[in-house]
Each structure stands twice: as structure tokens, then as C-alpha cells.
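For this depiction, one protein chain was excluded, whereas all remaining protein chains were kept in their positions.
Right, chain A next:
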Amino acid sequence: MTTTHMIVLPGDTIPASSLPISTNPNKALTLGPGLRHIPPNTIKATISGALTTDVRKNATWIEYNSGRYQPSPSDLVIAIIASSVSESYTCTLTPYAPPTTLPHLSFESATKKTRPVLPLQSLVYARILPFSRYTTPELTCIDPSTGKADGLGPLKGGMVFDISLAMARRLLAGAKGGVMVLEMLAEKLVFEVAVGRNGVIWVEGGNVTVTLKVGMAVQEVDRGGLGVEGQRALVEKVLRGL
């Protein structure tokens, strides 16, 4: 259960009445993006947006949708290979951002002899490993516990489309995000997508028409802030044009 409370500006102190009251007193309060804790018990906003709380998770965060993607651990991202050094690739998540590294051996069943050789500018779907803000983030294409790819790895063919950061979060949130456009299109079309938290969606539809239609439909939903009905109308229009 998430509820949106109020609109905050950086520097605003969050009143105790707006914080979630958990049924379990032993559960610590979790602060999400846009909030900082100043000991002993002041919580301040650092970005402008809507203060949102989740009572079940005892969490609070600020919902916003602007600015550059900032890497955070365990995010799924679509990275571009910028260069290859002795034991790792250097990747970029957003243009001009500090580079991240992707070791050559962090692909499924990769050894020194069988590692995938990726040309520059190719795309990989990867997960961000825990990092400190003083180091460059590291990416991986395998689940560290099982050693399996789980859908991560190089993305072949297809096209990428830029979407807003909130749209990427909504697409990854499933039904909660309220994006039905992909499900609706999938009733008639066959395509593959990968959503990166860095505001990128990769679409492979077999042919250019399908790829473009799907990608542009998602962008349209993002730009227009369409609800479920709006999305249905859009999908009908897209399918009619095919």
C-alpha cells in the first residue's frame, strides 16, 4: 500500500506525521531516494517531488521524474560498451557519465578462452553490483549465487529507445506501474523487450516495422502520461497502421 502525501522541496523537514507507522515496532524505517537522515532524528528532503510512503515495507521515499540516472546497486541497466581493457569492458550507462566496468568473465559460463567478444558500441543487459560512491560501479551479467545469466547478457539486434526514468521504473514494477501497452501489443505482435533503469528500452520485433511501432508506442505512453484507456486507444491505432 503506497500513499502519496505531499510535495516537498529540498531542505524541507519531513514531519513525523507523514512517516509510515509500522505495525511491527522492531522493523526499522527505510529511507529511499531523495531523503537523508540527520542524526538524531531529523529527516530532510534533498530533491523536489512527491513524498510517498509504504506502510507494509515501512519505507518512505520521494517520487520524481527528471534528471540523470544515478547508478544504484542491483539495478538492471542497458549499458553500451565503450572500450575494452585487459580484463574488463568499460561501459557507459548515460552519455558523458563516469564509466562503469564489466569484467570479461562475468558472463554465463565464460572462461578466458570462451568469453564473449563484444564489439564497441554493442549493448549489454546487466545488473549493478554493490559499490561505494568513491569507486566506479561494476556490472555483471550473471547471478552471483547461481552463476546463471537469468536473461542478462549481450543484446543482439533490435533498437533502443529513450524513455523517462519513471517510465523505466513503472515498466519494471509490473502491474503496479500501470503500463499495459506491452501486454496489449503482445496479443497481436511478437517481440522481445529489455528495460534498463537508466531510461532505455531495447526492443527486438523481428522486423524494423514492429520494432519501431512497439518502441514508439512505449515512448508515446511515457510522454502523454496515458492511463489504461488511453493506452488501449493507442494500441488500437498502432495495430490498425500495420
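Side notes on the structure shown:
Note that a residue touches a chain if its C-beta (ideal position, glycine included) is under 8 Å from a C-beta of that chain, and two chains touch if they have at least 3 such contacts; residues count from 1.
We adopt the following convention: contacts and distances are computed from a predicted model.
UniProt lists the omitted chain of the complex under the protein name "Exoribonuclease phosphorolytic domain-containing protein" (options: "Small GTPase superfamily", "tRNA (guanine(10)-N(2))-methyltransferase TRMT11", "Cap binding protein" or "Exoribonuclease phosphorolytic domain-containing protein").
Only one of the listed residues, A:N65, A:S84 or A:S122, touches the absent chain: A:N65. One chain is missing from the display, and on chain A it is touched by residues 4, 7, 9-12, 34, 36, 44, 46-50, 63-68, 70, 96-99, 133-134, 166, 170, 178, 225-230.
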